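Missing here is one protein chain; the remaining ones are kept as they sit in the complex.
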Amino acid sequence: MKKIPRRDLLKLGVIGGGGALLGKHTAEALQARAASVPGSYPIQEAENTLYSVCLQCNTGCPIKVKLYEGVAAKIDGNPITPWTMYPHLPYNTDLKRMARVDGALCPKGQSGIQSVYDPYRIRKVLKRAGPRGSGKWVEVPFEEAIREIVEGGQIFASIGDTRNYPALKDYWALRDPKVMKAMGKAVDAIWAEKDKAKKKALVEQFKVDFKDYLDTLIDPDHPDLGPKNNQVVFSWGRLKGGRTDFFKWFFDSGFGTINQHGHTTVCQGSLYFTGKAMSEQLDFDEKKGKFDWTGGKKFYWQGDLSGAEFAIFVGSNVYEGGYGPPLRVNRITQAVTEGRLKFVVIDPRAQKAVAHAARWIAPKPGTDAAIALGMIRWILEQGRYDRKYLSAANKAAAKSVGEPTWSNAAWLVKLDDKGFPAKLLRASDLGLPAFQKTVKDTAVEFDPPIAIVKGIPTRIDVQSEEEAVVGDLFVNTTLNGIRVKSVLELIRDEANKESLEGWARIAGIQPEDIAWLAYEFTNHGKRAAIDIHRGVSQHTNGFYNVLAWYTLAALIGSHDWQGGLVQNSTYDILGEKAEGPFFLKELHPRKLTPFGISIIRHGVKYENTTIFEGYPAKRPWYYNASDVYQEVLPSAAQGYPYPVKILFHYMGSPAYALPAGHTQIEAMLDPDKIGLIVASDIVVGDSYAYADYIFPDLSYLERWEFHGSHPNVIWKTQPLRQPTIAPIPETVKVFGEEIPISMEAMLLALAEKLGMPGFGEQGFVGGLPFKRPEDFYLKMVANLAYGEAKDGSKAVPEADDEELEYFAKARNHLPKSVFDLERWKAAIGEAHWRRAVYVMNRGGRFEDFKKAFLEDGTVAHKYGKQVNLYLEKQAGAKDAMTGQPYYPLAAYFPAYLDSTGQPIADAAEGYELNLLTHRIITMTKSRTISNYWLLNVQPENFIAVPTEDARRLGLRDGQRVKVVSKSNPEGVWDLGNGQKKPMIGKVKVVPGLRPGSVAFSLGYGHWSYGAANIEVNGKVVRSDPRRATGIHANAAMRVDPVLKDVTLSDIAGGSAVFYDTKVRLEPV
Amino acid sequence: MSRTVGWILFAILALVGVVGVFLRFTSSRDLAAYGSYIPWGLWVATYIFFAGLSAGAFVVAVLGHVFGVERLRPVAPLALAIALACLGAALVTVWFDLGHMERVLNVFLRPHFSSMMAWMVWLYTAYAIATVLALYGLWRGLPSLTRIALMVGTPLVVFYPGAAGALFGTVVAQSLWHSPVFPILFLFGGVLSGIALVTFATVFFSRKDKDYTDRVWLLGRITLGLLLMYLLIEWAEYSIPMWYQVGHEFEALMGVLFGPYWFVFWIFHLSLGMIIPILLLALWPRNPLAVGIAGLLASSMFLSVRLNLVIPSQVQPQLEGLVNAYRDRRLSYTYLPTLFEWSVVAFSVALAIAIAYGVVWFLNREKKLEVTQ
């Protein structure tokens, strides 16, 4: 029987044919297989199994890819990891056994091969052949695209556009690391100077000091905008470890732009940034050279389900979304059926988890803080809080009571004349001496905070392990003429602002629910978990909702306890802990250190900059947050604080993903506003439909990445994504090497063309080459294998000969452009090879099951630090729109405010339904519409309408309605170029939704991604109607009435706002 | 003139049919509307429709030659030709319905005795042989052969529509089918529709000898009797499950009566297929035109009975909510035959006409018998 080699078939299928897909495996191999014995089941054999990581959603479940002649045939869970098994198999399980045991994955994980072998995947660089968003493309040679990006000019002349497009080389303006560093320092000094005149003088001095380099600056009169390098922006959607570091190597160390922004705020931003504020430590700040708040981590806690007896899921879609179903659901169902766990769902929507919940509580959207404060009030009144935990005011005190963490509940706060808790009370306020410390042989003073200990104001040596300060909890007094209150007292004040009934009324629930929740929550010692997610954080009051729930958690101090609040822990891949074997930080030969105000204006106090112009600022500044996704494109289009010349965008879809996503399209349409847009995707997605170039990327089954972990995984892990199938994009030559087109190939080629240090023959310090992706990633694998001990005592075992053999056999189908045994070995050297193979054979590194639990009931990988309930740093910064300081405590603020904090009153204009959105387990935002298997489970989404509202509004099941809002009264997606897509969906009347709300699920309603015809090389690529079904109502979400070009945002926490918009449904 | 019109109509039918069959072989069953939750559609209905016609036609010959109803003897050849033609159409239609047409012989090669379908096929085969032998006897002028063949065929003609009924009736899963009356109903329906068809053919295509009007009158009377009895049985069939207005069968029947395809029952079956023929036959029993038209209506409209028998039961989901659990056009509980399916039916009809015409033409050519005008 003659078979067409499969690669030819694929040629037919993928946009832009040509090139080998299957590498070494051709017709002979297929025929050999055809002759194989009946009863054979090759896909379950160890030599046909490769281990990697799912990326169908961000949970990143470790997977095994079962191969059939080089084609991914089936994906299952890697059984040695906590994601897919509970308990998971030990790390040293041998490969044959690993191959035989399949771990569980969610349906998206199962269907991944349809994402990868998607007929709409692109294989060559696409360049637009019409105006942005016109849907017209031509395939261009990779080298040509690289040249055009680097050199700019009239690159769109062929379509009659004679604009001069910016050249990347021109914006790689400041290239001297020393100068950049010095400038950065000088800018810090300018910012630190409060006096206006002196500030001005410092700017003048700057111009003198750097007179030879002024042309490299965006604006020499405002040196704090930074160098022109900052006018090149790199923004991304989903990006994980390893690739992050690779891209940083280029954009940060190599190119020197401050503008590298992720998507956190579209995701669960305020969760992270509240976590950051709560994890700031009063400690020695090396950068500032003094004791100050420092080291806040962008992170958050989740509930540990391995030990919880009671769990509250607040706005956390635990069965269908979150991080993630395969790893949490089995724990819950097991414990619930055995009666070991009781859990509650707080969500206006009856998500699937209510099936097994002890209670479903459906609050008014945006009022979660009210529930938390009501619970806090009840708990404080009943005295059912952990007094021992809360009184511990420093590390030593925590230690003395066996607590891994402590809080600042007992610390004293000064009230200013308006009664605002403006600052901590410090020793100096009372005339008490500062602590004299020696840090790195220099003497430094530390003016410590104060707690009342048995009536005596006592200085707190926060990080001391010896001198315990056990403070009084409720203090309300005047010291030295200063009005002070303890933090817990302030929290009690907040909680007492309403009665239990009052809080219940705000949240639209029963007081009894609050009391019951509070009772149950305080009835399980440390084993009561709180798990909050997007439903809490993505409101205009997201930051304070999160703070309120985390404050509540602190009342029982369950942090780091099994069953309580836990954090993420991953193995280091950068060689930082062991300072080797490949200490990447030190391997860059000429590292730039970017400085300046970012395009999203984050991490800087507006009032300290030279572009301060009073309040309100032109746009919000994000002192607390970073990765403010929604701000990147509109700010760039507006040119505030400066114009953007070239935008690189990777694996994101801001137009689809963001609320009011049409404003993101608007921002991209005009090349005069954003000079050049270069995107990396696997298809022509809904946002990159507006790019100038789309570079095809390697999908998750084709590339390297270190996916990392999530807070609810208490085991230390590092899942490794690695090439498992031959690359689908075309192969190109960079630095003389054959590699598939990918984000890496693009950056390597740009670096080659620019002559950027850090790449090429001498890419790494010590003369090691950096010419291929593996040159970089394998070093990280080696680091991971080596472990975090300098002496190598934490290394993984070495692969034996049999494992080496499996390693090679299982990769036999990979073409040389991806896998070459000798070259791979050379990238890290013989000494590290066997251990690296051990890691790669197992798809990463995973701690054994038992190691995560300690005898005392705490988890092994601890946060182990202070938990801030009062946020002094926030109180000391101002909201750039109002000029008011950020509120430093858990508090209830109503949701649905504009960027200047004014309430939005759309309901009065007849927009009375609260629009909600959520995940379903079969869909991941804009990425799974290609998964036809999943589409059969749910081919389209709908607009869920509560029974009561449907009756009132006369809406029936299946009826088509348009979603309209104040900022989108037409109810359309304005796609630019005169094209509009109405936001019409089908009604589904459901009992499980709080009356007054409507909801749609994420993942449908596409306008690109194969949902519309496009033209490539003058030929039409026909769309697939299955990809165009359903509704995506993000464009109905409220545009900020002040800014007018972006969604509503939580100014404190950065979150884009998804759940506050009021809409109307218009039958069509 | 009318002959030309007839030829043109036939040609159109045949052309449509050939296109349908061509599509059937090239695009598989892509274009058909049946799926997995409604696995049997128009083709299966057509098949039992033709099978019934065949049986009824055969009965006319049996009446003439076995039961000695002299007046019907002259139409026996015509009836047998129709019986053979309809059997051919039935088998071809159901053959087209198979997922693996090339394996049809498995029914003989791997007989499975518990399957009503297997029995039915064997009965068909025997019945087909009996029909051919009876015709052979007529052609060769061997009346005893014809008689014996018809006598042997008599129980077959009782059993095989019965078996077809049992094929449905034994399916426990389908509440509407799963009824002991089914075999009887099938038999009756078959005999009724087949005799009606012969009546029609007799009126328009048989030789108008001296007994013509009597024969037509007699056939008309038989048809009328059968129609009335059928109505009675149908009443029993419908009224029992409807009485308390609960249950699966009730829902299925309500679907038949008042569902989206209500007109199939009320217009095609009840009005055109029953009431009008009954009126025609009752009011103008001696008017050949009225009787002929009544015969045509009663026989052709019987397809609606077959459709209503096959489809509605399947429209009822076996498990509530299953239809939303995994969605595909093949996994739906609605069914409307596509043009493609109709075109394949057109082929079967054309085929039946061709066979009947061919047999009659053959018999005529031999001059041994003068079957038609």
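Each chain carries a letter (A and B) given by its place in the written order, and its residues are counted from 1.
Here is the rule we go by: a residue touches a chain if its C-beta (ideal position, glycine included) is under 8 Å from a C-beta of that chain, and two chains touch if they have at least 3 such contacts.
The rule is short, and it goes like this: contacts and distances are computed from a predicted model.
Its record in UniProt calls the unshown chain "4Fe-4S ferredoxin", which is the match among "Cytochrome c-type biogenesis protein CcsB", "Protocatechuate 3,4-dioxygenase subunit alpha", "ABC transporter substrate-binding protein" or "4Fe-4S ferredoxin". Contact with the undisplayed chain is limited, among B:Ala11, B:Met117 or B:Leu283, to B:Met117. Listed residues A:Thr458, A:Gln866 or A:Asn1034: the one in touch with the omitted chain is A:Thr458. From the options A:Asp472, A:Glu847 or A:Asp1060, the residue with contact to the unseen chain in the full assembly is A:Asp472.
One of A:Trp249, A:Tyr319 or A:Tyr1059 touches the chain omitted from the figure, and that residue is A:Tyr319. The chain not shown here touches subunit B at positions 28-30, 35-37, 39-40, 97-100, 103-104, 106-107, 109-112, 114-118, 121, 167, 170-174, 314, 317-322, 324-326, 328-331.
The working rule: only the chains that are shown with their structure count from here on.
The mean-CA centres of subunit A and subunit B are about 67 angstrom from one another, to the nearest whole unit.
Remark: subunit B residues 325-328 touch subunit A in the complex.
Interface of subunit A with subunit B (complex): residues 936-939.
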